Structures are given as structure tokens and as C-alpha cells.
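Contents: one structure, followed by commentary.
With one protein chain removed, the remaining protein chains of the complex are shown where they sit.
Let's turn to chain A:
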Amino acid sequence: MIRARDLRVRLDGNLIVDGVDLDVASGEWVMVIGPNGAGKSTALRAIGGLLPFTGVVELDGRPIDTLHRRERAKTIATVNQTPTVPPGMRVLDYALLGRTPYIPPLGRESAADLAAVEEVLESLDVARFAGRRLETLSGGERQRVFLARALAQGAGILLLDEPTSALDIGHQQEVLELIDRLRAERGLTVLATMHDLSVAGEYAERMVLLAEGVVAAAGTAREVLTEENLAKHYRVRVRVIDGEHGPLVVPVRHR
């Protein structure tokens, strides 16, 4: 469960997130959308404890600033928009980095850590790549390995910043279905940012539209993805068509 109240984040003196309230219930998937520069990624990083902020962020009812780093890493896991790919590192070793909060100082991975990672690699169908170097994998395979490291943290809350931005539509759908399946199987709480509005609407239980650092709209996909909202905040002319799993947003050329 995530609860943020009056969240404000400054980067280099500029107020990027300006008083955001946000709730994600346990087991819920909330999508954050908004035009470039709206503060989506910054809000996500602050909620993950990776940026200083003012306001309140609670994870499972506990204020994030009272959590020790390790404890925080066992509660919430973040996948960046473009995670670093360490040169030469193998998939298994990369996923094992996710066990860091469980390994005591001076210690090494236990058999339990290894078993946890092997289970995650299996369930994401990347176990066969375990001995391969991360940089030799395709974009879709890599994205699944990034997810594997996050899942290896054993955290109940997953923050995903543009999890599909580097993927074609086929792999995009595959990764989002995978996240949805994991969410159901493991009872994960997911907060993600997305650029593709129709796709975001299809998977989100609720959506939050950020614009210029504040919440411009929040609610179900049908409530948020309206022609008026998008025209106002994205400055775009769109047609919103009712689809099978939610509204479909189609950009329309000006005359």
C-alpha cells in the first residue's frame, strides 16, 4: 500500500512535484500518466525513497523516512526507466543483486537467496539465460531480467518507470501481461508510469494524470482518459473510442 500526501520534490532548486496526493491500495495497479516534464518519474523516485522530498510517503502504513535502507529495499522495489547494465555481468549475478538487503555486511548469498532468485528467473522465463551476459540479451529479455532483480528483493510494492518504453508493441504487451500475472500471483502493489495512454488504460485499475507537478485528474481510465483532459494537458486533439478493456486514444490531425 502506498499513501502520499502533499508530496513536493525539488531538483536543482526547481519545484518538479508540487503537492501530489496519491493512493495505491494493496494489490492495486495504478498508472501515472502525463506529458513530458510533468514530474512522473520524479514523483516515482521520491516515493521509492531515492530522492529527498517534503510531505508524507507511507509504505504499508509506515512513513518511508522511518525505514532503514535495507528494510525499505525489502518493502519497495524500483525499476528505473533505463537501468544500468554493468559490463560483463551475467544474468544470474545481476538478479542476485536484488538479494542485497538480505545479505549481512561481510556475508555472501545463502542457499535461500540463490533459491529465491532461481525461482524468480524461472517464473519470468529467463532461467535459460542465467549464465549469459546481460548486454547480450534483447530488449524484451533484458526488461524481464530487470524485473527479476526487482522481484528478487521480495518487496510487496513495485515501482516501474516506463517499463515498456524500449519495446515494440508485441513485447510491450508481453511484459505488461507478465506484470499483471505476477501481481495476481504474488499480491503485488504496482505503481507505474506509462506513455502509451490506451495501453496504460487497459491495465490500470486507476489512473493519475500529472501535469506541471500536480494531479490534474484521477480515477478510472474512463474518467481520466477524456478528450477534454487530454486536449487540455497534452495539447493534442484526440478521439477517445470505447474499447473492450478501456478507452482507446487515437490522435487526430488538426484539419
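The rule we apply is simple: contacts are C-beta pairs under 8 Å (C-beta built on N, C-alpha and C of every residue); 3 or more make two chains touch, one makes a residue touch a chain; residues count from 1.
To be clear about the criterion, contacts and distances are computed from a predicted model.
Engineer: Name the omitted chain as UniProt records it, choosing among "Dimethyl sulfoxide reductase anchor subunit family protein", "4Fe-4S dicluster domain-containing protein", "Sarcosine oxidase subunit alpha" or "Iron ABC transporter permease".
Structural biologist: Hidden chain, UniProt protein name: "Iron ABC transporter permease".
Engineer: With the full complex in mind, choose from A:Gly19, A:Pro35, A:Gly55 or A:Pro83 the residue touching the hidden chain.
Structural biologist: That would be A:Pro83, which touches the missing chain.
Engineer: Looking at the whole complex, which of A:Pro101, A:Gly201 or A:Pro247 touches the chain that is not displayed?
Structural biologist: Only one of A:Pro101, A:Gly201 or A:Pro247 touches the chain omitted from view, namely A:Pro101.
Engineer: Thinking of the whole complex, not just what is shown, which of A:Arg5, A:Arg70 or A:His245 touches the missing chain?
Structural biologist: Considering all chains, including the one not shown, the answer is A:Arg70.
Engineer: Mind pulling the chain A residues that touch the left-out chain?
Structural biologist: Residues 45, 48-50, 69-74, 77-78, 80, 83-84, 86-90, 92-93, 96-98, 100-101, 103, 105-106, 108-109, 114, 122, 127-128, 130-131, 153 of chain A touch the chain that is not shown.
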